[in-house]
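Only one protein chain is missing; all other protein chains are in place.
Entry: chain A
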Amino acid sequence: MLNKLLSGDMPRSKILAVLLLGILICLAFAPFLFPGVRSVDTAARICVFIILVASYDLMLGYGGIVSFAHTMFFGLGAYGVALASTHMGRGFDALLVGSVSGALIAALLALVIGLFSLRVRAIFFAMITLAIASAVAVLVSQMSGLTGGEDGLSYKIPRELGPAFKFYDGTVLGVKMNGKLLKYYLVFFSCLALFLFMLRVVHSPFGRVLLAIRENDFRAEAIGYRVVHYRVAATCLSAAMAALAGSLYAIWLRYVGPDTSLSMEIMIDILLMVVIGGMGTMYGAVIGATLFVLAQNYLQGLMNVAADAVSGLPLLPDLLNADRWLLWLGVLFILSVYFFPTGIVGRLRKGR
């Protein structure tokens, strides 16, 4: 049963199994284990980013394609939900229409970009996506009539998912049984389902071919697989998954703006999560996203403490300032690409 659910990809390392189980339990019972607005928010963010990072890994780790437009697809899903909710009124149909159309548009766009660039060389894709993603980000902030510009959009989601809706009077384990809880579980179970789906995909024959292409595309072509078709298909699937993650994030936040869904910073975050967690394993996305989001939320305070401690010295406080968080991540990123190309998961599996 478990084997089937995980598509035959068991953790294959005791520490990894414990870690994954721990993350699953913490996320599944987050509202009960860590009550408080901020920690539940963090848990939801982790769920969404796991999907986002896993979908990126589908492209990078399995397809060997570097894209810088993943936040664009993420944003398409988020704006899909936002626009549908603004124009169709609050309701589950709006959420559904928004998510599905966002995912479809993302896949279509990925198809077009992929057909243009992947048929020539895989590295074209990286450059073209970088250009297109930034153009889209500019476009979104300029078309303020439709997208709310820099301010973004706030909208209403169905009443059943808001804190005012109570389906059970009183509390269970000190947690109010309201719509917010329902919303968290909507996000959690959707993410779980999407993750298991992606796990299924990468262990299907399709995923095997992708791996073969990543290892040696020339040989894969010679065996008779149309490399371009497989790569484009992986890109489309990955884009659609990213858009769905964006939709979930938009449902959770009840707000979309360029900063939360389209910015280059998120793109860099995704890259870091994939590389640190481990490219080419879906579990790497889980570990990477969890560690990264936790660190982002809680470690920055620690850096400020460190900066205060060395405040008398020259330059050091500036280097340790919490705003310089990206600097250290960048260094970590470079080091991990050199020394741990398989990331945390690869290390754990090897050290078994």
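In the analysis below, a contact is a pair of C-beta atoms (placed from the backbone, for glycine too) under 8 Å apart; a residue touches a chain by one contact, two chains touch by 3 or more; residues count from 1.
We adopt the following convention: contacts and distances are computed from a predicted model.
You can't see one chain of this complex, but its UniProt record names it "LIV-I protein H", from the set "Putative ABC transport system ATP-binding protein", "LIV-I protein H", "NADH-quinone oxidoreductase subunit NuoE" or "Glycogen operon protein". For the chain missing from the display, the contacting residue among A:L5, A:I25 or A:V138 is A:V138, taking the whole complex into account. Only one residue in the set A:L6, A:L104 or A:L130 touches the chain that does not appear here, and it is A:L130. Within the whole complex, the absent chain has one touching residue among A:I105, A:L153, A:A234 or A:L271, and that is A:L271. Although one chain is not drawn, the whole complex shows that of A:L6, A:L33, A:V66 or A:L192 it is A:V66 that touches it. On the side of chain A, the interface with the absent chain consists of residues 60, 64, 66, 116-117, 119-124, 126-128, 130-132, 134-135, 138-139, 142, 264, 268, 271, 275, 315, 318-319, 323-324, 326-327, 329-331, 333-334, 337-338, 341, using the contact rule stated above.
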